[in-house]
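Notes to accompany the following structure.
A protein chain is absent from this complex, but the other protein chains hold their places.
Our next item is chain A:
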Amino acid sequence: MSMSAERVASETETGQEGGTDETRIPGRWSVVLGTMLRQRRVLVGLAVLLLLVAAAWIGPLLSPWGFEERDYASFLRPPSPEHWLGTDNTGRDLYIITLVGLQKSIIIGLLVAVITTAVAAVVGAFAGYFLNLTDKVLMWVTDLALVLPSFLILAILFPAIRDSGWIVFVLLLAAFGWMITAKMVRGMTISLKEREYVYAARYMGVSPVRIIFRHIIPNMSSLLIVDATINVSSAIIAETSLSYFGFGVQAPDVSLGTLIALGSRQAVTHPWTFVFCTGLLIVLVMAVNLIGEGLRDALDPQSKSRRA
């Protein structure tokens, strides 16, 4: 059964509203949401993501060990009934630090991905749509951000933001990742704005900003969603390298990134220090991917998987 037929069917079942006997026509976004939630992979992705969130925030409460507690009797021990996922080289319980790390990584990964892509989409679309001065200014900023080494900026900013929380850290990570996508978006916008439906909207009096958000950005959603899902994992990894320079997540605080960095050194000799945190990262990224793919297909009426 095709998706459209299903949509019509569900509409007649649920769409009764008001005094008229006509069925209500669902709006654009409710159609997208409906199509998305009808895909099994989206449901699986959402379930896994919810499970991860639950594990990250509820899981630590179940552990007999505290977050900063160290078991001086067992260093680098494999998983056991006492330490469910083993311990690291300072005697910390891996179960609890991995889950606490997961908390940070979920927040950082998802927020950074969404912010990065949103900034890229907005900057690129505005530059491409308005061209002229707007384009010059925005692209000048983009080029500047591309050529300036991010570590240089960090070094300058470090004293000022040393003690601010993770929000600043998230914003900073996002600030380093949007430029290339913005350039792609700008190019696509320049070609999209010549489409007749954009002209039609303009000639019916829709404001340029509305046109950008209503017509231009939704028509690039495939690119943007792929970009956002990739950004989730790259943000989590990038966070590690920043932490290495004493910035962002710092000991005793942990994140999946710092744990992976730590574990990778002893992945062969003590695999449990590496396997669990990496596994969680992979599961997180895959869940996000499933949701992203579903969203992409829901937004694209011509996608193959919808027709099949």
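Note that contacts are C-beta pairs under 8 Å (C-beta built on N, C-alpha and C of every residue); 3 or more make two chains touch, one makes a residue touch a chain; residues count from 1.
Just so it is clear, contacts and distances are computed from a predicted model.
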Record-based protein name (UniProt) of the chain missing from this complex, from "Peptide/nickel transport system ATP-binding protein", "Amino acid/amide ABC transporter membrane protein 2, HAAT family", "Aspartyl/glutamyl-tRNA(Asn/Gln) amidotransferase subunit B" or "Oxidoreductase": "Peptide/nickel transport system ATP-binding protein"
Omitted-chain contact residue, chosen from A:73, A:133 or A:204: A:204
Residue of A:59, A:78, A:218 or A:271 in touch with the missing chain, whole complex considered: A:218
Residues of chain A (touch criterion as defined above) contacting the omitted chain: 4, 7-8, 11, 22-28, 31, 195-197, 199-201, 203-206, 210, 214-215, 218-219, 221, 299-302, 304, 308
